[in-house]
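A protein chain is absent from this complex, but the other protein chains hold their places.
Right after this comes chain A.
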Amino acid sequence: MCNSVLFVVCVELLRFILTRSHSRGPFSLPLFTQRVALYQGPNTSTAKIRLRTRLVVTLLFGGGLLGTWWYVRNEKQQNHRMQRIEQLKKVALGQGDFSLLDHRGHRRTKRDFLGSWVLLYFGFTHCPDICPDELDKISAVVSALDKDRSLPAVQPLFVTVDPERDDVAALERYVKEFHPRLIGLTGTPEEVKVAGKDYRVYASPGPKDEDGDYIVDHTILIYLVNPDGLFLDYYNRMKDDVQIAESVRNHMKSYVKLSE
């Protein structure tokens, strides 16, 4: 509605500026008949100059109005994004700390990842199809964002919900088949539970079959965490890598603006 009001105001102002003449009232003659009258008079050149000035003034004014509209629109979009971030902050996921082992056997805590943008996914290596799909998706997002040199590098993380089977060696075998920067994280069942609880991740191992194999039912979400360690956004199975990359890019741009 705001846009249409602005548009109408623009049109009226343009009409006002273009149809104004010295002798008559403001809205008397349309431009066409005015031009005909001008050509008939002796002082045509000054009249033409006056027309040119009017056109220049109109263009500058129109440009100014367009600029204002653009600025207002951007402000509105920014406000909308800030509101969403505030809402997600209230949900307050990922406020705690975690202490896990990465796929090379090094201890890592949440602090180690501060200063980086993180894409976090919880899954398990015996997963039939969903986890490989989601990790491929994350790899594609990270690769796409890497191409843009103006953006900071994103750190993808894979935390297991199956610490019984996914030890350091298992994770090492698993993560090397995805993006080279992907870090796998595991630990004792307690440590893993703490990390999962922090992001309200649901995980439930299913019944074991004769081989001792089982499938873990779990939350399928990719979490975006900013360099301050704050949870900012999440992406479900419906979002493809292009949409996620776009969303991360927008978050990164808003983040820079905030800290200025």
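A few points about this structure:
Going forward, a contact is a pair of C-beta atoms (placed from the backbone, for glycine too) under 8 Å apart; a residue touches a chain by one contact, two chains touch by 3 or more; residues count from 1.
Definition applied: contacts and distances are computed from a predicted model.
UniProt lists the omitted chain of the complex under the protein name "Cytochrome c oxidase assembly factor 6 homolog" (options: "SWI/SNF complex subunit SWI3B", "Septin-type G domain-containing protein", "Cytochrome c oxidase assembly factor 6 homolog" or "DNA-directed RNA polymerase III subunit RPC3"). The chain not shown here is touched by just one of A:170, A:201, A:224 or A:248, and that residue is A:170. Chain A residues in contact with the hidden partner, per the touch definition given at the top, are 125-126, 128-129, 132, 165, 170, 173-174, 177, 209-215.
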